[in-house]
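One structure coming up, written as structure tokens, with questions to follow.
A single protein chain has been removed from this complex, and every other one stays in its place.
Labels run A, B and C following the written order; every chain starts at residue 1.
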Amino acid sequence: MSGFEAFGGAASNPSGDVVRRLALSGHPGVRLSTVVLPVAFAASGGRLRAAVDEFRPDVVIALGLAEGRSGITPERVAINLDDARIPDNDGAQPIDERIELHGPDGRFTGLPVKAIVDALQKADLPASVSLSAGSYVCNHVFYVLQALAEQSERQGRPLRSGFIHVPASPELAAGHPGMPSLSLDELERGIRIVIDTVVATPVDARLPGGAIH
Amino acid sequence: MSGFEAFGGAASNPSGDVVRRLALSGHPGVRLSTVVLPVAFAASGGRLRAAVDEFRPDVVIALGLAEGRSGITPERVAINLDDARIPDNDGAQPIDERIELHGPDGRFTGLPVKAIVDALQKADLPASVSLSAGSYVCNHVFYVLQALAEQSERQGRPLRSGFIHVPASPELAAGHPGMPSLSLDELERGIRIVIDTVVATPVDARLPGGAIH
Amino acid sequence: MSGFEAFGGAASNPSGDVVRRLALSGHPGVRLSTVVLPVAFAASGGRLRAAVDEFRPDVVIALGLAEGRSGITPERVAINLDDARIPDNDGAQPIDERIELHGPDGRFTGLPVKAIVDALQKADLPASVSLSAGSYVCNHVFYVLQALAEQSERQGRPLRSGFIHVPASPELAAGHPGMPSLSLDELERGIRIVIDTVVATPVDARLPGGAIH
Partner (left out) sequence: MSGFEAFGGAASNPSGDVVRRLALSGHPGVRLSTVVLPVAFAASGGRLRAAVDEFRPDVVIALGLAEGRSGITPERVAINLDDARIPDNDGAQPIDERIELHGPDGRFTGLPVKAIVDALQKADLPASVSLSAGSYVCNHVFYVLQALAEQSERQGRPLRSGFIHVPASPELAAGHPGMPSLSLDELERGIRIVIDTVVATPVDARLPGGAIH
């Protein structure tokens, strides 16, 4: 499981915070390895690849922060595009660049997004499927991750992977009236449900949850 | 403390649900009486008045549901206006009517709204001050409540009172992607903090928290 | 008619821009006097009062910018509260202060807000009634204006007045993806409809348009 460091001037990043929590306490029934990635286009992909090479996971769940979203939102598709609105933590701001020059335009997630949303909602946690992970470092990591999964599959080692955006923490949202947030305790509860659901759901549920636009 | 029944076709109302929870378990250091009000212009005010007459409280905290809001939002001001977008649970839909023909246009809350928001945020819960309680039954009850407080004050029995809107539960938000929500456990935790803060704060803190518009 | 100068680091303010346009071109059937107010708690009220003393208007329509709103929104009620989230253009940032120490908590508008919204919508312009003008300089000017109207009424010179928030211009919204906006041409068209509607509507229409919360 991966999360991110803080970025954009924020003091913390709940995606990294929850991963550090899980690293300390573990999760019943799974062997959990974690990495907290830099919010940097150039460095993040390599760090993720190194962690996958080291840990040889069956499943990779990458987490990232989406300030403004109100729920835990599994992403459906990564796109082959770096298009940064603000510089990353290394000062890079790529605009309209392909991540892989000859890679496919999009790569779908390997996670059971509908089952995850259903399980979270049944546990009284806000959740919905997202159809865009943006064009910043989160999407970059997601796209690189799905490329790793394709490669791993071709090499006979199936790797299920995907990306999940999480809301701001109340601490981050405090200065922005109206910004939705989720406490770190609730987020941890949610991510544990995500882990259990991924393990228990080899084929996604067929549930409504699309977006009109 | 008051909450509301379900309305507008919804299956539940977290404002009433949390009040029922608190009624069962009580709250340390206070004697808690509760009432769940009908979502009806004509009936709600009388029910609230009867409860105040019966319980003779020092403090009244009225809760209501605000679907679409992301945090616990203490209301600053009630206005002398019934203007219903949808019929209430009794089928009434007043439009542009004054609640009290000769009452003041507005009545401020008696609760320490800034201290409440500060305490909630420090407890990792989303919160902000709200400057409008709408023009539906919530505002109606709030306006009637503040009239009761004025009357009580004139009679030498100071009554501190106000209204707090709460987010949708995840259950209510499930069918509305992007609608913020708060689990009932977190809401209960928040309302207990509200109670403690009101008891501990005779004069509100002077903290930023206004709205540009 | 009044508008405001730019504030908060923005390059322009459509409320002032549209007032300057109308000052140049006038409006059929009315004698139009205009003032562009400073975004400053201390200075704005005096400037408005001076303009009212000078022009002796029958109607005052004050305009202000509400970034993030999608339509032209006549305000229903001013509240007796200065509570600034950011400093004004003179560096003042009052927190939780009454505008008039012994003034009423709220003062309703004198404009036919429902008829205005109806006329704008029929002219294919986005509009809705707003129940909060915030607690910044816009609300301050609105509250002072309604005090002037009360005073004028008592002196036998009825003054109909109120406040209307307008969306960002596309220029202001350009750097904020998703921020609604209205072009200056459309805004001017809308404000002309507002003027005509106020003149033609001594008593507001009874139309739905309230808010649940």
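Rule of thumb we're sticking to: a contact is a pair of C-beta atoms (placed from the backbone, for glycine too) under 8 Å apart; a residue touches a chain by one contact, two chains touch by 3 or more.
Since the model is a prediction, treat every value here as computed from it, not as a measurement.
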Practice item. Would you mind listing the shown chains in contact with the chain that isn't displayed? Key: A, C
Review point. Pick from A:G16, A:G45, A:G64 or A:G162: which residue touches the chain that isn't shown?
Key: A:G64
Study note, to complete from the structure: Answer key for A:M1, A:V36, A:V59 or A:L81 versus the chain not shown reads A:L81
**Study point:** Given C:S33, C:S70, C:N89 or C:T201, the one touching the chain that is not displayed
**Key:** C:S70
Study note, to complete from the structure: Note that chain A touches the absent chain at residues 8, 64-69, 76-77, 79-86, 93, 95-96, 104-108, 114, 131-136, 138, 165, 204, 206-213
Point to revise | On chain C, residues whose C-beta touches the chain left out of the figure | key: 69-71, 120-121, 124-129, 169-171, 173-174, 177-181, 183-186, 209, 211
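Just so we're on the same page, only the chains that are shown with their structure count from here on.
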Check your understanding: Hey, how would you classify the chain contact layout here, line, ring, star, complete or other?
Key -> line
Check your understanding: Of all the other chains, whose mean CA position lies farthest from chain A?
Key -> C
Practice item. Name the chain with the Cα centroid closest to the overall protein Cα centroid. Key: B
Review point. Between chain A and chain B, what is the gap in Å from one C-alpha centre to the other?
Key: 37
**Study point:** Centroid distance [mean C-alpha coordinates] between chain C and chain B, Å
**Key:** 29
**Study point:** Residues of chain C whose C-beta touches two or more other chains
**Key:** none
